[in-house]
Structures are given as C-alpha cells and as structure tokens.
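Missing here is one protein chain; the remaining ones are kept as they sit in the complex.
By letter and in written order, the chains are A, B and C; residue numbering begins at 1 in each of them.
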Amino acid sequence: MLAAKAVEASSASAGSDGLIHGLTAQEVRLLTKESLDARSLAYCPYSKFHVGATLLTRDGNFISGANVENASYPVGTCAERVAMSSAIMKGYRMGSFKAVGVATNLEEPCSPCGMCRQFLREFCELSTPVFLHDKHGQYIVRTLGELLPMSFGPEHLAA
Amino acid sequence: MLAAKAVEASSASAGSDGLIHGLTAQEVRLLTKESLDARSLAYCPYSKFHVGATLLTRDGNFISGANVENASYPVGTCAERVAMSSAIMKGYRMGSFKAVGVATNLEEPCSPCGMCRQFLREFCELSTPVFLHDKHGQYIVRTLGELLPMSFGPEHLAA
Amino acid sequence: MLAAKAVEASSASAGSDGLIHGLTAQEVRLLTKESLDARSLAYCPYSKFHVGATLLTRDGNFISGANVENASYPVGTCAERVAMSSAIMKGYRMGSFKAVGVATNLEEPCSPCGMCRQFLREFCELSTPVFLHDKHGQYIVRTLGELLPMSFGPEHLAA
Partner (left out) sequence: MLAAKAVEASSASAGSDGLIHGLTAQEVRLLTKESLDARSLAYCPYSKFHVGATLLTRDGNFISGANVENASYPVGTCAERVAMSSAIMKGYRMGSFKAVGVATNLEEPCSPCGMCRQFLREFCELSTPVFLHDKHGQYIVRTLGELLPMSFGPEHLAA
C-alpha cells in the first residue's frame, strides 16, 4: 500500500514551479542517491537493519549518516542523528536545512523513529520535507511537522 | 490558542456512550489528578521542568512516572518512559493500556517528546488516547497514532 | 576466571563486623534473589538478553527493574535505570541507597553498561557496593566508584 503511494508521490509531486517540495529534480536525485548509499556505512551487527539518512543544506551540501549500534542497545544512535550531528559540527544550525532523506532496506518507505524526529526538530523548520525512501529509491514525502505534530521544543522550556 | 482548544476539548469530548475517549468521567478525573500529582516527584535540577505522566491500564490501575534527569543530560529519562517502565515491571504489556496522561507546569497542554512517543508506541495501540494537560488540569486529547504518524515499530524489524 | 573470583568473593567477603560490604547476610540473600528474579520481567525481544537489577534502600526496601527494549534500539532502557527510576518515584534520592544488585543469564558476573553506571552515579555514593551476579547467583562486588572512576557528575555542571 505504501509502496503504491510511493510511486504515485514520486511522480506526481512536482509543483507548478517545477520544484518537488522546494527541491529541484537534480537535488532530489542526489538526496535519494546519498540516502541510499549511506546505508552501507551502518554499523548494525545487532539489528542488521541498515539505515541511511542525508541532509540537504540550503547552501547545497549533502551530509549523510547511518546508524551506529552498541552492545548496550540504548547507547547506540540512529542515522538521522548521526547526519545531523555531523552537520552541526560543520556549523549548520536552525535555518540551514532544505530537506531530509531517509532510506532503509525495506520494501516500503520507512520513517524516522520518534527520537530522531525530536532530534531533527531542534534544527529543522516544521515545514522541512522529509523524503522517506523504500529500498529501491522510491519515496513519499512528509513534512517534519506532519511526522511530529504538536511537538515539544525549545520554546516550551523558555516558557 | 491551545489553551482555548483545551477548554473546548475537555468539555465537548464525551461521546454518545457517555465515555470520553473510552474512559468514564471518573477515570478521566483520576487520570488527570494522577498526572498532575506525579509532577512533584520529578528530579529535574537541570531543566527545572517538571513533567508527570500516568498510564491507565485496562484492569483499572494508574501507574505514574516523572522525569529523572542526569548531569550528563542525554543519560536522563522522561516521565512517560518512567511510567511505562514501571508498568512493564508489573507485568503489563501491549494490550494492557487504556489511556496515557501527561502534565507539565505550562499554561498550555504539552505533548510527549518524540522519544517518549516512540517508547509508548511499543506497548500502546495507535488508537490509545493521550490526555495532554495544562498546568491547571485542562486537557486536549490526541491518539498515539496522531502524535506519531507513520511510526516505526516492531513489525519493521521483522520484515 | 571471573566465575572463580565470584565464588571466592561471595564466600570470603564478610568483614570483621559480620557484614558483607555493609549488608547483613540476609540482605545479601534477598538482594541476590530479587536481582535474579527481576530478569523474568525483562521485555527484550530484540536482544533476548535478560537483565535484572535491584536496589536496596537504607530503610530496607528492595526495588527492582529489568530491561525494556524498543524497536528503535536506542529508545529502550536498561534494568538498572528502570529500578532507579522506580525508586525516584517512591521518593528516594541521593543518600537513600545501600547497595545495587545486577544479574544476567551469563555464566560469569556481568557489569552495568556505562550509561547505567552514569545514571546510578546521580543518586548513589561512589562507595555504594554493586553486586554483580552470574546466572547462578554467585557474585563479585565492586563499588560504583570502582566501576566509574573519575566520574562526571552534578558538581561539574555547577562549577
């Protein structure tokens, strides 16, 4: 079912401006490629579940991550958080990101876990598109706000 | 804005069966009270942000938690996860839970962080109602599936 | 090798005051029993690694935990943190704990992961004895300070 949606979304989502959720066709192609490629970097001897994630910055860089597991399972980290942490190390901050890509080896598009949605939320606008890929590179798109509605964030701590 | 919604939701949500998202008025009153009371148990010297959470089990028990912070911030844990872990220790599992309640000291209803949504998702149906309280006990309700759409879960690992 | 030490430690560790690291023989027996029993409460479909942990409070209560895993591995939590979180919910704080017990299904005594050592460190003195059990209930003892030397803690944040 999701796979069917994936095909539909990937072919039908170009807007009247010729952009796909704000990205050019070339940017989407690269985001997809980088997200899928990143899976091979995963260190996941425990789950055998390879995840790749890529951030596209507004200044045109692609920054990738993969999951890094640990014998003590809760100590490991996920692809999206690895990608975002690397981006923060390069000086990117809230306002720097144009899109997020995620890819697994599943037949259907797979979504970030709740912890990663929360991690992304610290640095991405709620309108940021997240491209959820299946193993073949087909994707569906949801905004971060759609994936984490009524989200908890920095403004709540300041209240 | 959310506060206005809160008033509306709490007064308007009783269904034709006299139940509020499947709970009796008495159950809701207790869920609210327990969620708010649990805040006082928080160990939060770093954020000073008191959170309480309560689970209502199908067999009528209320199990509460509060946030437990750590000098190394990522090592701490949140109210919802403490409540759910305690429930698991009592033998409750997927299928045992009727509702979740969360409360903070904010003027508006506050929602679980993404990590806690993911933790709850392992043991609660997507239809489970989450009562999000403001500091005064007014609440709005969202299902877990609404708070964590397209969620990642056990079935993806088995695929 | 550790198993040999375990036997030695469990038989040889009673001090001249008749106490074993500050505990009576009866307290040790109960700590061992509770730690081993708690393993059966673990929710660990991913690792199949059952861990039990028990805290002995100065006022004579035993509070147990087990590991609670999640499909998103980093979102899960460990036995020691579950036990300590439950204790915090009962109002226990730094100064309340007399000993920690941990048990797994391994042939040799197994130690808490680093994350749990850090979590315990927020509420236990460095002199607190940690009883590390093998699957049969034989144990060796290390203080928290021995398990987490030069530890990071609340006093560093206040500096």
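Criterion: a contact is a pair of C-beta atoms (placed from the backbone, for glycine too) under 8 Å apart; a residue touches a chain by one contact, two chains touch by 3 or more.
Since the model is a prediction, treat every value here as computed from it, not as a measurement.
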| item | value |
| --- | --- |
| Chain not shown: contacting residue from C:L23, C:A38, C:C110 or C:C124 | C:C110 |
| Touch residues of subunit A, complete complex, unshown partner | 38, 41, 43, 45-46, 64-66, 68-72, 75-77, 81-82, 84-86, 88-89, 91, 93, 115, 118-119, 122, 152-154, 156-157 |
| Hidden partner interface residues of subunit B, rising order | 46-47, 69, 71-78, 113-116 |
| Touching residues (missing chain, whole complex) on subunit C | 47, 49, 104, 106-107, 110-119, 121, 132, 142, 146-152, 156-157, 159 |
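Note that only the chains that are shown with their structure count from here on.
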| item | value |
| --- | --- |
| Centroid spacing, where centroids are CA-atom means, of subunit A and subunit C in whole angstrom | 38 |
| Rounded Å distance between subunit A and subunit B, as computed from the means of their C-alpha atoms | 27 |
| Subunit C, residues touching no fewer than two other chains | 46, 69, 71-72, 75-77, 115 |
